[in-house]
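Only one protein chain is missing from this complex, and each of the others stays in its spot.
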Amino acid sequence: MSARGKTLSIERVTVSFDGFKALNDLTLQIEPGELRCIIGPNGAGKTTMMDVITGKTRPDSGTVRFGPKLNLLSLSEPEIAQAGIGRKFQKPTVFERLTVFENLELALAGDKSFLKTLFARTTGAQMKRINDVLDIIGLVEQQQMFGGELSHGQKQWLEIGMLLMQNPELLLVDEPVAGMTPQEIERTAALLQSLEGEHSVVVVEHDMEFVRSIAKRVTVLHEGRVLAEGDMNQVQSDPRVIEVYLGG
Amino acid sequence: MKYKEMRIAGLLLAIGMVFSGMAKAQDTIKVGILHSLSGTMAISETTLKDTDLMMIAEQNKKGGLLGKKLEAVVVDPASDWPLFAEKAQELLENDKVAVVFGCWTSVSRKSVLPVFEKDNGLLFYPVQYEGEESSKNVIYTGAAPNQQAIPAVDYLMTEVGVKRWVLEGTDYVYPRTTNKILEAYLLSKGVKPEDISINYTPFGYSDWQARVSAIKKFGSAGKKTAVVSTINGDANVPFYKELGNQQISAEDIPVVAFSVGEEELSGLDPKPLIGELAAWNYFESINTPENKAFIQQWHAFIKNPKRTTNDPMEASYIGFNLWVKAVQKAGTTDTEKVIAALPGLETPNLTGGMAKVLPNHHITKPVYIGEVRADGQFNVVWKSSGTIPGEAWSRYVPSDKNVVADWVTLKCGNYNKETKKCSGQNYK
Amino acid sequence: MRPRYTLWVSARKDSGSAWFLGGLAAIVVAVSLLNLVVPASSPLHISSYGLTLTGKYLCYALLALAVDLIWGYCGILSLGHAAFFSLGGYAMGMYLMREIGPRGVYGDPVLPDFMVFLNWKSLPWFWYGFNHFSFALLMIVLVPGGLAFAFGWFAFRSRVTGVYLSIITQALTYALMLAFFRNDMGFGGNNGFTDFKDILGFNLGSDRVHVALLVITAIMLGASYLVCRMIVASRAGRVIRAIRDAESRTRFLGYRVESFKLWIFVFSAVLAGIAGALYVPQIGIINPSEFSPINSIEIVIWVAVGGRGTLYGAAAGAVLVNYAKTYFTSALPEVWSYALGALFVLVTLFLSRGIIGLLSGRLKKRKRAGQFQIQADRPEPSEE
Partner (left out) sequence: MKKSFLWAGGQWLFVLLLLASRSIVPVYAQSPSDANFLATLGELRNATFDDKDKIVDRLAQSGHPSVRAVLTAFLEDRLYFRNRDQKIFFVKPGEEGASTLDLIDPLTLKSAGSGSADDFTKILTNNHLRRVLQTTLARFGLSSPDASVRLDAVRDMEKDLDEGNVQLLRERSSVETDSAVKEELATSLALVALNGSEAQTRLSAISILRYSLRQDVLNKLQALLEKSPDGSFVESDEHVRQAAAAAVKSITRRRSVYSGIQTVFFGLSLGSVLVLIAIGLAITFGVMGVINMAHGELMMLGAYATYVVQVAMPGYIGTSLLVAIPVAFVVSALTGILIERTIIRFLYGRPLETLLATFGVSLILQQLVRSIFTALNRSVQEPSWMSGTLQLNEALSITYNRLYIVIFTVLVFAALLVVLKHTRMGLAIRAVSQNRAMAKAMGIRSEWVDAMTFGLGSGIAGIAGVALSQLTNVNPNLGQSYIIDSFLVVVFGGVGNLWGAMVGGMLMGVVDELLEPYSGAVLAKIFVLVALILFIQTRPRGLFPPTGRASESQ
């Protein structure tokens, strides 16, 4: 199986933490512009997979390619981020002692070396971009509040906003709607879908309702490997999946 | 609320410090005391602070000086050398003290020296030291190398028949100079270089296992061997403990120390050390009326009949008495006049004989060699005939050969008899 | 949008700067005049002791500034800054020693006294060049900077963080202390350097020279303050704070955390070195105990007392604590450790944002920011 034309292709990746295989010969591909949902019980390896892609964890074996040839395993976290992969953590991590505005500003795409940032001036275009995103994530009012002062939901939004600022080719979104109100969830869904097409989006989520509302294609992970893949109905009718979810 | 109050408290505390108490009443003669009361040197120096306070109290009992009471100004340079310089400056410029008694380590003296010479102050320095110095503004009442080290080595060579020497010291200027002088001296006496082993360890060195067994080995070459120790303060206790544990008795390899006295011994169990030697200009065990009186006075003042006395205390005692005599002679506390009055003055030692201020600002001292005995005191096993004049510059160091210090006629602390030059002086 | 943003920044920060720079200028001018113009007889006269003391405080303030930059803003607690300070000091000291020339005790035209006394025949190679002031200046920057670069390069790349970093910086300064205590090293051993005569031909004994040094120190302090201010206000400054708060998040945004840390660390080390270099000629002695790890800890405490993460606070803290030390060691020589110890405990317990935090905390009580800062001192949520 070749990785031609794929945005992301994970091949036969195995990660084991002292004996326990978090990822077991996992193989997975993401098409350009695709919105992919990944579900699975706890310990299925969802977060570990994210870690491998973003360079946080190095696999024992296997390859991870981004675009036609870029080998992610040889890159550091910052390089991977620069290459165009953005990540939102499961537990929202924004910079608590920076303002919402500053949080977004730091996420701006562009040269991120020390000297450049030392003399960087925020250009009008960048200003506009920041304000657009502020509008999208609905934090215009709170832009001078500290990250730490936001509600949980707002933090989620802010972090998504930071993703948008990076304007990455591939977004990895880990449990975006945890702790959100139904309205917020709806807006998140809308937002993610709006991204579909120009970005590839990978969403890891427990909330089945939410997944159903956005997902075209769903991958079920179990014990570190792909258990089933397909649209929501196929997946949910798959006996193995049912077994895992009910049994697990 | 509790927080709020504490915060205010904190603020007040802060403000409180911003107002320092300065000028005090001027109808007294101020005497500065510059000894570390905290930090590593506190062990040794606190005692001298108390001695000075005792002497001042005594003097005031006698009605003070020139009809004025003496007022002690005590500061704590905290064993921090730059702080010594700073505190010296404070004493001289802010408190306008007439004289300062202080310093222990050579580096603390070196650090205050420029201050005393700039402000033309007067310092009495009460500790045995390496020499190589004579300042217009300092009176050295401790032993110079020729008043401690040389006699000790002589004793070991002649009386004990030592043929092989370990010069063991802490790595700083006093041991280095002393050992330099001793090495030159030993070689001049025909000791072979391979029979001299010189070694230095850092301050507060506590793991002596390897060193002591090395000494043991060096000492087992068949020739009578002795250790000349210039090990400083803290490192001594573990050193002697290790000697005891590796069972090197004084009969096998005697150790003669220049910085271990009654007070240091009071810090450890003397039994393993019986017979170890020390060379000083004073021993508490020396039985003279003056000494008895001094010891009683000390016990009364410190309210502890067990506290020992030691050599630097005597040096402080002598220094204080000399200053008093000088002030009385000059009829003023003006430094210039007092310094001029000092050379030639005499005051009795606690152990007999007179301490006389020499033109080189050092004094004459008797030399004693003692052996540690079971009660932590010393048996005097040798004493110099009469007193020995202190030499600022050692005749055994080539570079010093022609250098003399003379503040009476030459008015110079570093005068080269050949080149007729006076070098290394700071005062105008 | 933008103007509002910047306005808001200045509103939040620069009142402090104004106070700080103004106060600094005022102090220096006052001290200088009271020393030079007012006659010694007058009670208002400030002795050269007061002069030296002020100079020392300002050097320490600069040092505190350096530490606050990396600790307060980048979250790197260096327990080794005394090392950079001392290295700068030694570099200056070596120049001053060479400057003594033949006026030393042993009158050797080239060798400093302690070398003559150790029977050294020739100058060790690492002393070459220090007879030129310019070379010394270069070394004052290069030596601490170079060491910091070498050290930081490894430490930050291998992601040594938190307590581990603090402890190995401590090991670094400890090792240097031991090394400099050795007489064989050629840096004067325990005595270090002292008894300096003059600098660039100006007699170090005269008050005028000390005033000049004081002014220079003040200018350096002010300038360094402004540079630090510029750095922390820049985007890089925000990245640095981001690193402090959530290091790996910053990585995922594409920032090379180690290089940011490294540059800030080096810059801070250089500032410390300069502080040391200014310290030596005013105090008149430099010796290995300056390397003592305890000193490094004390620097951190100045910053904490003043208020970390506010540059002027750190500087103020340095002056305050050292003033307290000067005062106590004379006023209560027997028990001053109690007072100082208690001060440290109280400050950490009740003023976790330091004196400045206390003051500013009152000013913007109603401001959300004000309240929030207090929460922000809680432990950072450990990542993922």
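By written order: A, B and C. Residues from 1 in each chain.
The rule is short, and it goes like this: a residue touches a chain if its C-beta (ideal position, glycine included) is under 8 Å from a C-beta of that chain, and two chains touch if they have at least 3 such contacts.
A quick note: this is a predicted structure, and the numbers were derived from the prediction, not measured.
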Chains in view that touch the one left out, judged over the entire complex: B, C
Residue among C:Ala246, C:Val300 or C:Ala318 touching the omitted chain: C:Val300
Residue in contact with the excluded chain [from C:Ser86, C:Gln170, C:Ser259 or C:Ser289]: C:Gln170
Contact with the hidden chain (one of B:Ala184, B:Val381 or B:Leu410): B:Val381
Chain C, residues in touch with the chain not shown (by the definition above): 71, 75, 77, 151, 154-155, 158-164, 166-168, 170-172, 174-175, 178-179, 181-182, 293-294, 297, 300-301, 304, 334-335, 337-338, 340-345, 347-349, 352, 377-380, 382
Those residues of chain B which, in the complete complex, touch the missing chain: 37-40, 42-43, 46-47, 159-160, 171, 199-202, 204-207, 209-211, 213-214, 217, 220-222, 234, 237-238, 241-242, 244-247, 249-251, 254, 263-264, 266-269, 271-272, 274-275, 277, 371, 373-375, 377, 379, 381
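As a convention for this text, only the chains that are shown with their structure count from here on.
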Touch-based graph of the chains, sorted into line, ring, star, complete or other: line
Sites on chain B touched by chain C in the complex: 3, 6-7, 9-11, 13-14, 17-18, 20-21, 23, 37-38, 74-78, 80-83, 85-87, 89-90, 92-94, 105-107, 110-111, 113-115, 118, 132-133, 171-173, 176-177, 180, 200, 202-203, 399, 414, 416, 421, 423-424, 426
Residue numbers on chain A that touch chain C, as the complex places them: 47, 54, 56, 76-79, 81-82, 86-87, 89-91, 93-98, 101-102, 105-107, 112-114, 117-120, 122, 124, 127, 130-131, 144-146, 148-149, 162, 166
Residue ranges of chain C in contact with chain B within the complex: 43, 47-50, 52-53, 56, 102-107, 113-114, 116-119, 178, 181-183, 189-192, 194-197, 205, 283-285, 287, 289-290, 320, 323-324, 326-331, 333-334, 336-337, 343, 346-347, 349-351, 355, 358
